[in-house]
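Excluded from the complex is one protein chain; the other protein chains are retained at their positions.
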Amino acid sequence: MTTVEKPAYSVIGTRPVRPDGVEKVTGKAQYGADIRLSGMIFGRVLRSPHAHARILSIDTSAAEAHPGILAVLTYRDLPAAEDKMEELGESNINVKEASDNVLASDKVLYRGHAIAAVAAASPHVAEEALAKIKVEYEILPAVLDVRDAMREDAPLLNERRFTKSMGGVMSEKPSNIAAHNQFKGGDIDAAFADADVVIEREFTTSMVHQGYIEPQVSTASWNADGTLTIWTSTQGAFAVRGLVAEILRHPVSSIRVVPMEIGGGFGGKLPIYLDPVAALLSKKSGRPVKVSMSRTDVFEATGPTSGTHIRLKMAAKGDRITGVQAVLSYEAGAYPGSAVGAGAMCMLAPYNVENFQLDTYDVVVNRPKTAAYRAPGAPAAAFATESVVDEIARQLKIDPLEFRRKNASRQDTRNVMGVAFPRIGNEETLDAAINSPHYRAPIEGPNRGRGVASGFWFNGGMQSSVVAAVNTDGTINLVEGSTDIGGTRASLAMQLAETLGVAYETIRPVVVDTDSIGHNDVTGGSRTTFASGMAVFEAGMDIRRQMITRAAKLWSCTEDEVVYEDGGLRCLKDSTKELTFKELAAQSARTGGPIVGKASLIARGAGGAFATHIVDVEVDPDTGKVTILRYTAVQDVGTAIHPAYVEGQIQGGVVQGIGWALNEEYFYDESGRMVNSSFLDYRMPTALDVPNIDTIIVEVPNPGHPYGVRGVGEVPIVPPLAAIANAVADATGHRFTALPMSPRKVLEALDGLE
Amino acid sequence: MPRTQVQTRLNGVDVDFLCEPRQSLLEVLRDELGLTGAKEGCNNGNCGACSVIVNGRVVNSCCVLGVEVAGARVETIEGLAHGDKLHPLQQAFLDEAALQCGICTPGFIMASRALLEREPEPDEHRVRYWLAGNLCRCTGYDKIVKAVLGAAAELRDAPKQEVK
Partner (left out) sequence: MEAFEYLAPATVAEVYSHLGNGKTTLMLAGGTDVIVQLREGRKRCDQLIDLKHIPELVAHGFAGDGTLIIGAAAPLAELYEDTEVQRRLPGLVDAASLIGGIQIQSRASLGGNLCNASPAADSSPALIALEARLVIGSRDGTREIPVEEFFLGPGRNALRPNEILLQVKIPPQPAHSGAAYLRFIPRNEMDIAVASSGVRLRLNAAGDRIEGARVAIGAVAATALVVDVSALAGRAPDAEAFALAGAAAASAATPIDDMRGGVAQRKHLASVLTVRALNIALHRAMEAR
């Protein structure tokens, strides 16, 4: 549904088949593991069995002597990394820590931490050799829970890490608390003193994994002249190139990264794990080497998202939320850098609240270093906020959506950083939810309940480069560098087609390697359709300008007298003079040479996205099982470039949220071993576990983008946790403040067991 | 250990290959026969990304040894289309936008094919039940289920596919 005047687009808003689709349904598409190179061999990685230990010695001699082993690596093969920050991906990266995470040097900080690697002509032979590497450890006490890690007497992961607070102030004593920040505004003491209702709750969520079906994999070929090519499963080829260059102290210009089709990322394929290992194994063996992870490795040694502990206190007076105080502590994993800050920045975005104090703690624990998982930081923070908003609404006896509507943020409302929102679609989204068929339908039956929740995500801008080369038959090769993880090849081609007034089918989008296009920041932050789309628009306008110049020459008139519209050009002073895009393209050689449009930019003006979800559940009181009966996700997408892909992003994020809310968690034993590191016991929803996910697309165009685009991919995962918890509270009368709400937990709570 | 020669019928064509007993059918397809459509997602039978059809039944090829398909009929995603004519399931997945990253898609299509060959008129619940062994993390399954139901309707109207 469009809520403001929407231009009549020709291509935008239609549902063409994705350009990579045929290759994917026929099995021809080349993902990271599908690459086959002449002479290619296979690498495998040895990983720490201990959650926290000092490495006393690594003896690879038996592995090196194993028949068929062509290369062996340890951290000694990595150039010593400086302790410096590098801007890559969506956030800063400490190169020493990134290097240590690739191959541990003095300590292992989590079970699964990589220690050594070998390469052989068969992966089975490589595995045999791994078993022969002897590592001596001094096992240290491990700390696994964020609250335990914050205690004074907690075992320290790094004796040289201190707490960094605002203003750069460092703590006196070393700590697992890497950073403490605060967002503050107004006067929360006054707000609490004056309130009609105050509710304070504590929430915990477990570490969960993005669950992409394709494990990480990287293939590298190091030539004798130092040129290195890497074929890898990644969300950002340029980020891989930059980080590999830093870690290996190798010139960026000697490295070419080829992004393969990616089998899911969701933020988890922004960091790198295997690329430097593959590169060095290739350098040592003189052969191309493919290194992949097993599913257990993916769970134990990539970047799940933080388990969290949040204390939240909210005050209301009349029907207004008047104050919020929260303390958010997030697990960063083995190295600092959780998304606790982003969580704090998003949690109050749906509301106009003047008095707030949000304290955030980024805490290291003996678990793998966390990575982004779709709206990183926001789902857990929204779980807390939206649960308490629900409780307050109930206590005030106001409908939970109406309550949110009364308190809704809008244009010019200031967020917790003091920045005013531009045009946003929060109210429109709430209205659409309130008026939806789902919300209007009554929920009936025993053990059934309904819950709602809202959510927000900023969406990124950052750098994009594209080139659009016009062929003489009027088709266009659109060259871009944004890995396609959700259908962006199609959405970018559609935006170019719209800009030029030509048919979508005439555009051939291709994602290329780092040698073939200018810098593109990663595909993440829901930025690609927005930022690369902006670049595509600019490239299209560049082509239009060039065509106007050529037509003017052909027609001997000034450029002011030529107008480009509806996929063609005409002369204002002579209506007989007109050319279609295709006709002019055919004459490019005669009119000045190839027509190539390009654009490189840092996109600004990203529009945040709001969502409101409604879910009906049924809880079996005898087993604790929660069944999702009906789910509707309402979201402001700005402009739905390709509605089917927008729906798909929403549905996928919702189902990830359902898994997070009901069954997914990292189950650790006391020694710090994840005991459920397989898809059998790390329980992601199957097709039988969820119903159809209904979507309602709201379009409040983002004024910062030529086609009104807002990022859509991340906000869908923000509301489900609280929406489901609120529904379960409605169904059972019991409010769960810990996730997942697994059948065991539900049964224990409802039946008072144990 | 010397490798075993195995003869099998793959996508309607007699082929043979060499493999060690410890290589799974998934490894054989991908590394020996160059057919990378079947994917490794978990290597322990819990995600279905490696699904292929052996003697008419959909199986996880990571849980079948290469040597076990001697004399068997194996069908993979690469054999589904006829030349440039896609199978209705493949077309339905495209039309319904039932794939995003696409890594799970070959597995889903092979599993769905096995279902529709047995049960031409499954309802939504039956489709979801049958496909519960195939994990997808991108789509939330909604459009996949719709694509399979759509293809089922399409196939009921089309002439029977030849099973080789």
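So that you can tell them apart, the chains are marked A and B in the order they are listed, and the count of residues begins at 1 in each.
The definition used in the following text is that contacts are C-beta pairs under 8 Å (C-beta built on N, C-alpha and C of every residue); 3 or more make two chains touch, one makes a residue touch a chain.
Worth saying up front: this structure is predicted, and the values here are computed from it rather than measured.
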item	value
Candidate in contact with the missing chain, chosen from B:102, B:133 or B:150	B:133
Option touching the unshown chain, where B:28, B:58, B:116 or B:138 are the choices	B:58
Contact with the hidden chain (one of A:553, A:683 or A:735)	A:683
Where the unshown chain meets chain B, residue by residue	1, 4, 20-22, 24, 43-46, 48, 51, 54, 57-60, 62-65, 67-68, 70, 111, 114-115, 129-130, 132-134
Those residues of chain A which, in the complete complex, touch the missing chain	124, 127-128, 622-625, 662-663, 667, 675-676, 680-681, 683, 685-686, 688-689, 742-744, 747-748, 751, 753-754
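Keep in mind that, in the parts below, only the chains that are shown with their structure count from here on.
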item	value
Gap in Å, rounded to a whole number, between the CA centres of chain B and chain A	29
Touch list for chain B against partner chain A, complex	20, 22-23, 30, 34-44, 46-47, 49, 76-78, 80-81, 86, 90, 93-97, 99-106, 109, 127-129, 131-145
Residue ranges of chain A in contact with chain B within the complex	15, 17-18, 20-22, 24-31, 33-34, 36, 124, 210-215, 261-266, 292, 294-295, 485-487, 644-645, 647-649, 651-656, 678-680, 684-690, 692-693
